[in-house]
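One structure, pasted below without further comment.
The other protein chains are all here in position, but one chain of the complex has been omitted.
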Amino acid sequence: MEFLTASNIIFVILSVTILFFGVMMVTETKILRSATYLFFVLFGVAGLYLQMNYEFLAAVQLSVYAGGIVVLFIFAILLIKNLGEEKEKNSKQKSIMGAIAAFSGLALCLITIFKYKFVTADFSRATEITSNLNMQQIGNTLMGTEKYQYLLPFEASSILLLACIIGGLVVAQINKEDRK
Amino acid sequence: MSMPLECYLVVSTLLFFIGVYGFIVRKSLISILMSIELILNAVNINFVAFNRFLYPDQLEGFIYSLFVIVIAAAETAVAISIIINVYRAKKNIDVKSINQLKN
Partner (left out) sequence: MEALISSIQPFAPYVLLLPFLMFIFLGLTSFRISGKTAGIIGTAGFSIVAIICYYIAIQYFFNGGEVDGVYQPITLFNLEWLRISDTLVISIGFYLDPISAMMLIVISTVSLMVHIYSFGYMFEHGHYDEGMQRYYAVLSLFSFAMLGLVLGTNIFQTYIFWELVGVSSFLLIGYYYTKPAAVSACKKAFIVTRFADMFFLIGILILSYYTQTFDFNTLNADNAALVHEKMSDIMLCGLPLTSVAMFLIFLGGAGKSAMFPFHIWLPDAMEGPTPSSALIHAATMVVAGVYLVARLFPIYSFEAPNVLDTIAYIGAFTALFSAVIACAQTDIKRVLAFSTISQIAYMMVALGVARIGEGEASLGYTASMWHLFTHAMFKAMLFLCCGCIIHCVESNEMSKMGGLWKYMKLTCICFAIGCLAIAGIPPFSGFFSKGEILSACFENGYTAIYICMTFVAGLTAFYMFRLFYHIFFYEDPDYGQHKPHDQDWKMSLPLIVFAVYTCICGFFKFGDLVTADLSAIEIHTNWTVEGISLTVAAIGIAIATVFYYKKNNIPATIMSKCSGFCHAASRRFYIDEVWYYITRSIIFKIICNAIAWFDRHIIDGFMNLLGWITNEVSDDTKDVQDGNVQSYAWIFIMGVIIITALTLYL
């Protein structure tokens, strides 16, 4: 099989984008820029989802992450005085510790990944099935109570979100005493 | 669709440990929170890739990553409100300044 297919090239571009901006994000000292790089990472991940034919997930990724969470981060950064311009000073010792943890973990995981032989499914069949993956199927899976259907976690997460709205409000509100 | 599964796994592993590095190294709480987002995304890629390549006729990994996104959103919202509260109390968001548990 030819290696230089369009999808492969796109995958390489996406993964390079993800990793490059990921590294930029964790090394950037200005936090507002850091948030911007995160935005690109999330875009890249959404692209990977699209590549795997999960359009709905990509849409969720973009709307919730890129549209919601990153905006939240940026607002938080702007709310906190001077944080946008301030440079973060990271100690050398901590960088070394982080590098040790990251590289040793990376080595372990990569060794494991390449040693293990994954039995991948038949792709001809897979494309056939996934081409049928539409919103209706996802909706049924989320709302059903049968096996492989997820009504209960769905409801639980809705309650979680509600609790989180209330919790966020309660935690962030200014006490009357503080205001005085 | 011809990229093998391992490629996705390598990307997600790299992303994961970039997140871990950021979590350990960064000073401000918001950066740490963003590193956590990286870690979550890496995990999501894994879920989706496994779903796609190993069990393409089911939706487990798909739904799971959907829930992860939901929970990440909730977590971020609460965490940011906590961070803002910390900022009110301490006038900074340095992770070193919240060490009351130490004594």
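Lettered A and B in written order, each chain numbered from 1.
Definition applied: a residue touches a chain if its C-beta (ideal position, glycine included) is under 8 Å from a C-beta of that chain, and two chains touch if they have at least 3 such contacts.
Quick caveat: nothing in here was measured; it's all calculated off a predicted structure.
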Subject >> Touch criterion as defined above, residue of B:20, B:38, B:69 or B:84 at the omitted chain >> reply: B:20
**OP:** Would you mind spotting which of A:97, A:110 or A:171 touches the chain that isn't drawn?
**Re:** A:97
**OP:** Taking the full complex into account, find the residue in A:112, A:137 or A:173 that is in contact with the omitted chain.
**Re:** A:112
Original post:
Per the definition of touch given earlier, which of B:7, B:54, B:71 or B:95 contacts the omitted chain?
Top reply: B:95
Original post:
Taking the full complex into account, what residues of chain A touch the chain not shown?
Top reply: 94, 97-98, 100-101, 104-105, 108, 112
**OP:** Could you please point out the chain B residues that touch the chain left off the display?
**Re:** 20, 23-25, 32, 95-96, 98-103
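What we mean here is this: only the chains that are shown with their structure count from here on.
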Subject >> Residue numbers on chain B that touch chain A, as the complex places them >> reply: 1-11, 13-28, 30-31, 33-35, 37-38, 41, 44-45, 48-49, 52-60, 62-63, 65-67, 69-78, 80-85, 87-88, 93
Original post:
Can you list the chain A residues touching chain B in their complex?
Top reply: 1, 5, 7-8, 11, 15, 18-19, 22-23, 25-26, 31, 34-35, 38, 41-42, 45, 48-49, 51-54, 57, 60-61, 64-65, 68-69, 72-73, 76-77, 79-80, 83, 88-90, 94-95, 97-99, 101-103, 105-106, 109-110, 113-114, 118-121, 123, 125-127, 129-130, 133, 137-138, 141-142, 148, 150, 153, 157, 160-161, 164-165, 167-169, 171-172, 174, 178
